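Encoded as structure tokens, the structure appears first; notes follow it.
Missing here: one protein chain of the complex. Every other protein chain is in place.
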Amino acid sequence: MAEAPLPRELWQHLAQASTATVTTQLFKRGLRRMHLQGVVPVSRGRRLAGEALTLRYIPAREDLDVVEVFQNPEHPQRKVIELAQPGQVLVMDARRDTSAASAGHILVTRLQQRGAAGLVTDGALRDSPAIAEIAFPVYAGAASPAMNLTVHHAVDINVPIGCGGVPVFPGDVVLGDDEAVVVIPRHLALEVARDAAEQERLETFILAKVRDGAALPGTYPPSARTLEEYRAWLEDRGRLGQPPA
Amino acid sequence: MAEAPLPRELWQHLAQASTATVTTQLFKRGLRRMHLQGVVPVSRGRRLAGEALTLRYIPAREDLDVVEVFQNPEHPQRKVIELAQPGQVLVMDARRDTSAASAGHILVTRLQQRGAAGLVTDGALRDSPAIAEIAFPVYAGAASPAMNLTVHHAVDINVPIGCGGVPVFPGDVVLGDDEAVVVIPRHLALEVARDAAEQERLETFILAKVRDGAALPGTYPPSARTLEEYRAWLEDRGRLGQPPA
Amino acid sequence: MAEAPLPRELWQHLAQASTATVTTQLFKRGLRRMHLQGVVPVSRGRRLAGEALTLRYIPAREDLDVVEVFQNPEHPQRKVIELAQPGQVLVMDARRDTSAASAGHILVTRLQQRGAAGLVTDGALRDSPAIAEIAFPVYAGAASPAMNLTVHHAVDINVPIGCGGVPVFPGDVVLGDDEAVVVIPRHLALEVARDAAEQERLETFILAKVRDGAALPGTYPPSARTLEEYRAWLEDRGRLGQPPA
Amino acid sequence: MAEAPLPRELWQHLAQASTATVTTQLFKRGLRRMHLQGVVPVSRGRRLAGEALTLRYIPAREDLDVVEVFQNPEHPQRKVIELAQPGQVLVMDARRDTSAASAGHILVTRLQQRGAAGLVTDGALRDSPAIAEIAFPVYAGAASPAMNLTVHHAVDINVPIGCGGVPVFPGDVVLGDDEAVVVIPRHLALEVARDAAEQERLETFILAKVRDGAALPGTYPPSARTLEEYRAWLEDRGRLGQPPA
Amino acid sequence: MAEAPLPRELWQHLAQASTATVTTQLFKRGLRRMHLQGVVPVSRGRRLAGEALTLRYIPAREDLDVVEVFQNPEHPQRKVIELAQPGQVLVMDARRDTSAASAGHILVTRLQQRGAAGLVTDGALRDSPAIAEIAFPVYAGAASPAMNLTVHHAVDINVPIGCGGVPVFPGDVVLGDDEAVVVIPRHLALEVARDAAEQERLETFILAKVRDGAALPGTYPPSARTLEEYRAWLEDRGRLGQPPA
Partner (left out) sequence: MAEAPLPRELWQHLAQASTATVTTQLFKRGLRRMHLQGVVPVSRGRRLAGEALTLRYIPAREDLDVVEVFQNPEHPQRKVIELAQPGQVLVMDARRDTSAASAGHILVTRLQQRGAAGLVTDGALRDSPAIAEIAFPVYAGAASPAMNLTVHHAVDINVPIGCGGVPVFPGDVVLGDDEAVVVIPRHLALEVARDAAEQERLETFILAKVRDGAALPGTYPPSARTLEEYRAWLEDRGRLGQPPA
């Protein structure tokens, strides 16, 4: 990518933001469909954040998609793994077809070895129980034992794709947690992340009030007075040397 | 609700009945579709029982469903939470559309604070990992990070709705366990619950026999002789001061 | 079944093979659709292997499918349980309709008591939380509290069926793990199992190399040189008296 | 079929009844799901009435379902055609899978030649434009150019099947018009047909009144007075030697 | 409706606009989802334009939805027909469930008699072949012979509903042609209709140029020069006393 590198600050903000909060920030900017449909975490407790590296599949053809194709190190499914850079998230467009896998245990392990940030596919994964054991954030549409060749033909690396109904351009920022995966257009990433982190701090404060018995009106959304309380609370935490949320 | 309150006995019976058993009792009365389709528990090990308080959504319209609407404390999604009474289950008709959430962490927390019995939606929930941590029974169609405004427009409180393909009238009895959610028409609730509790006792006895090696014929369904054994077993337990099952 | 019994060796090979590996071996033989779609394990950590005993359902009819039918010990859903032999897997064709159950806790318990190897249905199960607690491999499309009579009418025992989109002939070999269920045509079972076990050993070796930092080219698929290393590694393990993988 | 033949009167009644009216009569008898879902006429203006002869498909297996199988005259898809008797409707259970055909032009032509009453499949048909030209009532889920072997394996003739979500027993009465196909259980056929023909006459009268400006209350459903008028109208037509409707 | 009546001019503009053009005008105003999904014309060559009168269904319950309910003239499905005013379009929310009908021939005929502008349902219709013969614009999701009671329970008249995934408020403008049905929020109706009629005129001109061999660049969308030509053409037609398009 010839594009300017993303600032370190971006990742710090994202580390404090859920996919729900980021999705709200995108909604406020008129982007309503940046969360993947039908894609779930393979195991709980991972967090994903990185830049999209893409792989595109089309439907397989029985004469082209035979096991021998993997002898060719240029086969796109294999090559994209060896191209992955630290911090990249491999995002696969499998046309939401989960009747066969789009990757398996060995490829995911190699991707992790290369320092990639994670893997997202709107297709299935095979060896999914083993993949769930790896300390690596992986998201997929389902588990399927069948090889990718059964229904998928890999064609392109790092072109714009669709994944889970969302447009993904190479270099877009991909964020995942236990709820979902959301894609942030690269040029909006910093402002969205900054506002999301701030929204998280405010909602942490609001949630505490609700747990203490506050009714919704005046609290959520916050009235001018609640916002004032929030600012005082924030300052307080700052004085105590605590991280803001 | 102007309707007569439900008897305490009802809840005691329901505490001993699974959704499977209650569904059988409804089937025996000609009601075949009172179990929600596509709605699952957000976390395991909760039990839900209460009276339905309903919220109705229609599809969103971009000019109406903007973040500012929540400034209005009369917004139905927010107002229904503040109307919830102890023992009520908030049931949302989200038209089985899970592409965005119908509620999130703060609203669910407030609902719990108000003493409600639980939440059921045939749409999605956002902040679902946090919601799963609350000791509160919640059932939904999926997780989605997107705000309800993305696809849902809240219109009505406490009107008859559909949820998961089931008709739900305000005041109907809603029962949930780790398997499913089932709705019992209010006027049938007591007899269904009583018969379900009895059926549970009998099936506990039958299961014990099957575990001891009994074949199905004569045991399940029970023959006259097995029923006699069952009655003796019941009396025995009564004599020993044990609860019947 | 009048067919020749399956060799003990078959089960030993299968004990070392995942459904993913077996599916690859079937793919190599031109069989691309032997893995069930939409069928998942009811609880994790079980392994299933056995010979198919089948039950066929058609849609229910309200006048035929009434609770009294179970008084007849010849009712196919009940009879098939009492026919199950040790090592058999009961496979149910429920037309992928999960709006009601195809079996429940008592039947599954009896099936286990009879020594069956497991249960697979492309419909739903009721009492699924209780079934998940049994140390018995069970696979289904979903949980549903509703009795089978609600949508299913049992008609045939041990005829060829479809299950999860896969043809299943009585006596076919059924294998399940935490990922999926796959069906191996009986006449291919031994060679598929043998080759799958060998493939597992090779992939164990390849995975170890990838974990040690090997790049995919030359490793996966293995070059002549990698295969040589593999053979040395195999011999080594043999010398050490270790099982090959 | 060893069953008693159906009376000629049945077919006379059915000739005057739409599938909508018959479905209402079934509903009144507690049968709510006897109309096929997802099955439509291949061409307009045909009427279908006859007794069900069934064919059952399961999913295909690549090694079994090769073009050579048709060399065998006992292949069930071919044999069932040669077994068809005048007045029978061939009903195929294709598991609602329309990704390949369940029959084509030559088989349909032969079926017509044999005097069969029609063909119903919940799968697809190939050569559908040519089939639409034949003066023979045919109903299917879709058109597909692919041979049945692609996804279907024929297994059984004249066993109970599901078609379009409806149970079909050999010998059941099958009725089709431009709207739908409905199955009438054989033992109910005469009374359902008789009541349906009567309902058609009444609705013809009601429709005429509505066309003349009558409001719904008192007309549809008819009040005692409207029924009186209807009886007078019926008598009148009788006097004039006209068929009742 | 207490709302101000819609101007006659609106209907004149709409008479010249296709649903495609109106949908473009709504898109330009940020409304992307006002066209019904899964709803098609029952017969070709009709045009629909009118104000929405709504009916809301929830799922049926077997004990409530029995044929006797129609004895009550207040039953919402029947009452809404008798409330329909000239120029109104009856829009039914059937939850996109087409497994049974939401109306039939007699009701549609009565609706036409009352001078209504048409009928739209996202459910099915029964007697659809007869309905297709009436010179009245009707749109539905499918044909089904089954009575509405089979799956639908009518609850409300003239409340906001969803239909085909679109929000419909009583009094909204509903437009239908051979392609689709689109809903225009009442407050936007005049400006959308006016701009749509103008867009139609321009596209008529552009289409003529394309038919004469013009390439797309400079023509579609039109360059400044093409727009100039268009204005000259418009004036010309005006001079000739022709309607503008």
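We call the chains A, B, C, D and E, going by the order they appear; numbering starts again at 1 in every chain.
In this section, a contact is a pair of C-beta atoms (placed from the backbone, for glycine too) under 8 Å apart; a residue touches a chain by one contact, two chains touch by 3 or more.
For clarity, every value in this text was computed on a predicted model and none was experimentally measured.
Here one chain is not drawn; of D:Lys28, D:Arg47 or D:Arg78, the residue touching it is D:Arg78.
Residue A:Gly162 is the one among A:Gly87, A:Gly162 or A:Gly218 that touches the chain missing from this view. The missing chain, though absent from the display, is touched by one residue of D:Leu6, D:Ala143 or D:Ala215; that residue is D:Ala143. The omitted chain makes contact with just one of the residues E:Glu82, E:Glu133, E:Glu179 or E:Asp236: E:Glu179. Interface note for the absent chain: among E:Ser18, E:Thr54, E:Ser102 or E:Asn148, the touching residue is E:Ser18. By the touch criterion stated above, the residues of subunit E touching the omitted chain are 18-20, 22-24, 27-28, 32, 35, 37, 40, 44, 177-180, 182, 203, 206-207, 210-211, 213, 215-217, 220-221. In the full complex, subunit D touches the hidden chain at residues 67, 70-71, 73, 78, 81-82, 99, 101, 104-107, 109-110, 113, 126-129, 143-147, 149-150. Of the residues in subunit A, those that touch the hidden partner chain are 29-34, 58-64, 95, 153, 155-156, 159-162, 165-168, 185.
Keep in mind that, in the parts below, only the chains that are shown with their structure count from here on.
Once the centre of each chain is set as its mean CA position, subunit A and subunit E turn out to be 40 Å apart.
The geometric centre of subunit C is 51 Å away from that of subunit E, both derived from CA atoms.
Along subunit D, residues 32 each make contact with two or more other chains.
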